[in-house]
Each structure stands twice: as structure tokens, then as C-alpha cells.
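Note that this complex is displayed minus one protein chain, with the remaining chains in position.
Showing chain A:
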Amino acid sequence: MFQLPDLDGLFAALHADGYRIVGPTVSAGAIVLAELDRPAHLPYGVRVETAPGHYRLRPGPARQAFTHTAGPQAWKEFLQPSPERLWRGTRDDEGFRVDAAEEPPRPTALLGVRPCDLRALGILDGVLGDGERYARRRAASLVIAVDCTEPGEACFCVSAGGGPAARSGFDIGLVERPDGGYLARAATDRGTDLLARLAAPEASDVEVTTARKAVDEAAARMGRRLPEVDLRDLLTRHRTDDTYWSAIAERCLACANCTMVCPTCFCARVTDVTDLTGEHAERWQRADSCFDPDFSYVHGGPVRSSTGARYRQWISHKFATWHDQFGGSGCVGCGRCVVWCPVGIDITAELHALAQRDRS
């Protein structure tokens, strides 16, 4: 582990290497992910207060930039941007000509990736990694993780199989200290190379132990937890528990917020468009949600016409069928869906309620 007094040197090295840096910053009352010119744009002195359907910025320690939990955006936005043009075509004598060429992605440093979101990136790699555009963007990105010392009310990463410390999948891992300094570790050659150029001194054993302790303690301060039952089995068994699904449909607005903020939700729709002359056509891809009735449309109507069936699809995909499809859970416990649900539906509480139905 190395000691960094601040992030100035890291920013300079990344910029010198041609990276754009994206990370958290404050905008319109929330922490958003945006391109950052300098460390001062990071959300220094900000804490967030979260609860189901509730998100407020509050004053936090002035010297620290990472005392906040996940905001409404997830990193997927930089790996699978929405909307995105897939190709364009022009009519010609042989019907039409398709031009799928795209600019090579900009090298991008993702700065401040929390351990939950780091796991989400790993999950997305498994889902979208064999797609060319995703793979190119992913290869052009450098991941700088920051361990969590301030988990929030809506966080449940520990019970989702993770924890406040970044374990793998990053180039550089940081722990932020109360004095605004950082302990940095590299996990890849690219990361090692960058840190070496900063000529940072090694951290002492005491410093490392103190920093680790702060992160370890965070594990005990999660605001929420998932029920300790086999969720895959629970959801499969309750697939036809129609009273439960219709009850939740009375609260759920099918607004799709939960799927939009979820760091692993990847569904997308394509739209074909033409200009007025009909000579030029384009195909666009944008984020889609299983809460949209058209999502499952086949001629004659949607397969999932009721809100209950759509809620069941969302929760069952995350916690049950994701295992079949990708060999693990689709939830990392970031708590975004709990916070950004306008009616405060809490996915952990719903799973507890479902588990409770087994007992009663």
C-alpha cells in the first residue's frame, strides 16, 4: 500500500495518459457521475441521507470526498450508453449500404467505483462482455475503486455476498482517510505502473491497519440485509403466489425507476428510424425496462400485462433466474432501487415478506 496525500498526482498522471476521468460530483441536489477536470470537483464535505424513496445531501466531513453512497446513476452508463446509435444506412442500387463504423472509445478512468458497483461491473462483463461495443469500452476503461467507510441506510452489500472492501476487478484500490489522504494499492500492471509514477511512499503497518479497521467496521453498519434463505428457491416456489404479486401491484407504479438505477440491469430496446427522405436509416439502442408493458409485446399483446407479473419478473430475474443464466445473483446490494422507488418499495423488505409467507 502506498500513501497519497491527495488525488492531484493521480489526476495529473491519468490526464497525461489521455484518460478522461469520470467520477462522482454534486449536481442538482444529488451525487451524479460526470467528467471531472480536477479533484476539487469531487463531492467533498457531503454525506447522503437515504431511506426507501428518500435521498438528501447533508453536510459531511470537509476533507473527505467519498463519505457518500451510490447516487442515482450507475457506471453502466459509460459502458453501455443510452441512447446509442448502432449503425446507419443509406439506400443505394444494391438496396442499401450499412455503416457500422464507430469512433474508438475514449480511454476512461472510472474513479470512485464502490465495491458494490465493482461487483456490478463484473456481472455486466458476464452479460454483455461478448458484445463488441461493450468489450471495446470495457478494455478502454481503467477502474479506480474506493472502499466504503460510510455505508448508508439502504445498503445491504454484505448480505448480498459482498462487502465494503474492493476485492478484485479494479486497477487501483483506494481507502480514504479522515485527513483526506489515501492509501492506494494496485491490482493490475496498469495500476502498478500508474502508482509507480506517482513516487508515493509506502504506508506504514499502523496506517494500513487503521485504514483496514475503518473499512471492516463499515461491514457491521449496513442499514439493511437480505433474508438468510435460498432466495432462488423462495422466488421459484412463489412464482404462482398470485395474492402476493397482486398486492405488490397495488403499490408499484411500474415507473421503471428501480431498473434504471440498478447497476446490473442491462435490458435494451432497438428502434429503427429514417429521415424524411427515406434515404437514410439508423438503428438506435436505448435502455429498456421489464416494467414497460411493451417490453414483452408479441403480436396480440404483452406477455406480462399485469404490474404484478412485471414486478415478479424484476425481482425474480435479479435473485433467481440470474443464477441460471449467469451463474450467480444479479443483485450487489447497492440499495439504489430502495432509495429511488417513488413509493418506497424496499426490495429487501419484499423478500423478507415473501420468506415470512413460508412460515405463516
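To be clear about the criterion, contacts are C-beta pairs under 8 Å (C-beta built on N, C-alpha and C of every residue); 3 or more make two chains touch, one makes a residue touch a chain; residues count from 1.
Basically, contacts and distances are computed from a predicted model.
Peer 1: Any idea which of "Oxidoreductase", "Molybdenum cofactor biosynthesis enzyme MoaA", "Carbon-monoxide dehydrogenase large subunit" or "DNA ligase (ATP)" UniProt assigns to the chain that's been left out?
Peer 2: For the chain not displayed, UniProt's protein name is "Oxidoreductase".
Peer 1: Looking at the whole complex, which of A:Glu103, A:Glu132 or A:Glu228 touches the chain that is not displayed?
Peer 2: Of the listed residues, the one touching the omitted chain is A:Glu132.
Peer 1: Determine which one of A:Ala62, A:Val229 or A:Val303 touches the chain that has been left out.
Peer 2: If we include the chain that is not displayed, A:Val303 is the one touching it.
Peer 1: Out of A:Ala30, A:Ala140 or A:Ala268, point to the residue that touches the absent chain in the complete complex.
Peer 2: Final answer for the missing-chain contact: A:Ala268.
Peer 1: For chain A, enumerate the residues touching the unshown chain of the complex.
Peer 2: Touching the chain left out of view, chain A contributes residues 86-87, 89, 91, 94-96, 98, 100, 127-128, 130-133, 239-240, 242, 266-270, 272-274, 278, 281, 283, 288, 290, 295-299, 303-306, 309, 313, 316-317, 321, 324-325.
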